[in-house]
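Can you read through this structure? Questions will come right after.
One chain of protein is taken out of this complex; the other chains stay put.
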Amino acid sequence: MKFWVTLQGREAEVEFHTEGEKVFLEADGRRIEADFVRLPDGEVYSLLIDGRSHVVRVSAADEGLEVEIRGAIIPVEVRHPLEKMLLQQGGGRTAARGETLLAPMPGVVVLLRVQVGDLVQPDQSVVVVEAMKMQNELTATHGGIVTEILVAEKSAVSTGQPLVKMKPEGA
Amino acid sequence: MKFWVTLQGREAEVEFHTEGEKVFLEADGRRIEADFVRLPDGEVYSLLIDGRSHVVRVSAADEGLEVEIRGAIIPVEVRHPLEKMLLQQGGGRTAARGETLLAPMPGVVVLLRVQVGDLVQPDQSVVVVEAMKMQNELTATHGGIVTEILVAEKSAVSTGQPLVKMKPEGA
Amino acid sequence: MARIQRVLVANRGEIACRVIRTCRELGLTSIAIFSEPDRTALHVLMADEAYPVGPGPSRESYLNMERVLEVARRARADAIHPGYGFFAENEEFARACDAAGIVFIGPLPETIAALGDKLAAREVATRAGVPIVPGSPGAVTTLDEVKEFARTIGYPIMLKAAAGGGGKGMRVVRSDAALDAAWDLTRGEAKAAFGDDRMFVERYIERPRHIEAQILADGTGRVAFLGERECSVQRRHQKLLEETPSPAFDAATRKAFGEASIRIAKAVGYRSAGTVEFIVDEQNQFYFLEVNTRLQVEHPVTEMVTGLDLVAEQLRVADGLPLSFGDDTPTPRGWSMEARIIAEDPARNFMPSVGRIERVRFPQGPGVRNDAGVYRGYEVPVFYDSLLSKLVVWAPDREQCRRRMLRALDEFVLEGPHHNIAFHGWLLSHPEFAKGNLSTRFLEEHFEPGVLRPGPEASNAALLAAALHEREERLRVNVAREDATNTGSAWKWRGRARSGR
Partner (left out) sequence: MARIQRVLVANRGEIACRVIRTCRELGLTSIAIFSEPDRTALHVLMADEAYPVGPGPSRESYLNMERVLEVARRARADAIHPGYGFFAENEEFARACDAAGIVFIGPLPETIAALGDKLAAREVATRAGVPIVPGSPGAVTTLDEVKEFARTIGYPIMLKAAAGGGGKGMRVVRSDAALDAAWDLTRGEAKAAFGDDRMFVERYIERPRHIEAQILADGTGRVAFLGERECSVQRRHQKLLEETPSPAFDAATRKAFGEASIRIAKAVGYRSAGTVEFIVDEQNQFYFLEVNTRLQVEHPVTEMVTGLDLVAEQLRVADGLPLSFGDDTPTPRGWSMEARIIAEDPARNFMPSVGRIERVRFPQGPGVRNDAGVYRGYEVPVFYDSLLSKLVVWAPDREQCRRRMLRALDEFVLEGPHHNIAFHGWLLSHPEFAKGNLSTRFLEEHFEPGVLRPGPEASNAALLAAALHEREERLRVNVAREDATNTGSAWKWRGRARSGR
């Protein structure tokens, strides 16, 4: 079996070889012995890579997978080479599909920093939501041109509620 | 709804009255306000009895239920009054059905203390099993007359394996 | 002979658990209160008794004074411990307790009132001969006044609009030369912003440290100084990591600092545990800020080095007993740090996070103390602050303490909401932190989200784990598909059976 894995901008080809019980990986042309076991206390794996011990949580996210390691949460995409080709013809990934900013927690919208038509840069602040007695700047991941604003200031929002829609520049 | 509960030799009648949301119990003629909530981290309940806070684990056991509170594990039987009547006509419980001594853990039988036909008293030692580098006396709960010995000395046994069968004296 | 027997804890989360623990050790009955979403909160499970006080929002439950006092009466509580926050520094509540014949575990209502008024508190300090940040006693109206003032206290100074606030109408001035321009500019701004161009002048401290004194007083004039706590690492005035002693202090400074704190406590006839907060400049000159008339979140670091139980001491004093150690205050031993484990996302501007605790494993082993308010499966409610746990460590010296804290953070498993464990790992590993070069501007100067990105080994492991996971998923799917087919055929069979009738 063979996958393309994209993580933090880096892309790698991972191939699996099974030899009886054991599973070997080949990544970036390097052969790796990896022992991979699910732990009994969660959605989490113990991973021994050439003896190095890692505990890694892998869970499904809005886009692809989410991997939690050493307290850091990293979005990852895993695809078959075929899927990958189709996608590239389709013109690539998320950014191309446009972005919708969601409320990460229940709270109240205290400030809208953008209007329809504005160009939003990646990591630019778009909305300020007050929750847990704190004002929180919600920033865009990919950014783009604001196509729709779905909430008003002072309105209460719940977790996951869409706030602002953006489409990629020139898309 | 109404139950008969038997616990540590004590027998009590528990009746439920629901008033809207709230549930009230009546036990031994006493009216009790009890708030009963399942905890999110196990097969366990938080129980507030007239304000007193208890955490209680209730699980199914070989005979009826098993309740764990403050580290103590207590066997409990809960029955409908009807079931209770039938049982009493049937001549009562476990002891009457006879007892089979089971291996509580994997180990090796080092000594059989009884022979077929012996009369075993409650809590009398019946078999010695070595496990975890220790010799352990397995004692009878109800006891009775040994009808069958299902293992030989020096033989390995696994958890739950029947070792010795007893029938109630004069049954 | 103790009078207090039944203690109601008017709080929730880790601090409620903390107080309940001491009650149990002292053989006192602990009584918890809970809001609807807190029915399965840890403090409810730990207490001897627990009673509801209303819906989620604090105002309707934990801050509902009538309700809380009614529960206290119904539960026959003879004392109330307020923890921190909520009613902890509420004069009215303290009075209401007295009126209800219930002991309020804390200072006298008058003390709370007196020290609650910041200006009054500064006067107390001044009368007690404790320095406050030098500033113009009143508004200054002429440039010469300012220059005169600057000469006495030296540059840099801060020009502040008397009517100002929210950072507007404020300007730092570093020399006489710069003053003229700054003066006109700032007054202009003030005029425009507030229609009022009166100015205050104050000494400006570039890199202030926040250092506070833990005091304990029995109310009969005996006041003990239990060492200082450095709480400079903050974000939006929220403390993130505290330690004792302060790496900035030498014995002489500490002595003066302790004496100053004791003078203030004595000046107001303080009772129970309290904290005197100071701002400290680069020359280690300390200036009084305010007094917190309560137990602090960070009190455990003081407990680690003194071996005292501050809640037990509070209860003794509330009971009219002297402090457990009488006149010989225990000498602090070793070093202690506390990391506040908070449900927030440091990579996204420390945004608060909520959700279910999917998996948690607290650090253990030598020199580690946990004070958590959560457990596996618990849903962090949105109504209250986002402190999940306090990780406290002790070691003989600061460097060993720092390494132990790093070890403990490394061992800490917490899955579900976003949290700041990795952030603390970065902080503790920072060379300036290791050197003890701290200020309230530490994050502003050193932190940017990129620093939290996992290293190459971790991200490589993440990459492989993702691939391995995906593989397992696909294998599982295939198995499932086969099952599906089987059911399919079973269907056909059943169909046949029917038509066979």
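Things worth noting here:
First chain written, first letter: the chains are A, B and C, and each begins at residue 1.
As a working rule, a residue touches a chain if its C-beta (ideal position, glycine included) is under 8 Å from a C-beta of that chain, and two chains touch if they have at least 3 such contacts.
Worth saying up front: this structure is predicted, and the values here are computed from it rather than measured.
Shown as candidates are C:403, C:446 or C:474; the residue that touches the absent chain is C:403.
Hidden from this view is one chain, which touches chain C at 17-18, 21-22, 24-27, 46, 300, 303, 307-309, 333-334, 361-362, 364-372, 375-376, 394-396, 400, 403-404, 406-407, 410-411, 495, 498-499.
Those residues of chain A that touch the chain absent from the view are 35, 37, 39-42, 46, 48, 51-53, 55. Residues 1, 3, 5, 7-8, 10, 12, 14, 16, 23, 25, 27, 32, 34, 36, 41-45, 47, 49, 52, 54-58, 65, 67-74, 76, 78, 104-107, 131-134, 136-139, 159 of chain B touch the missing chain (whole complex, contact as defined above).
Simple rule for what comes next: only the chains that are shown with their structure count from here on.
Contact counts per chain pair peak at A-C. Chain A has no residue in contact with two or more other chains.
In chain C, no residue touches at least two other chains.
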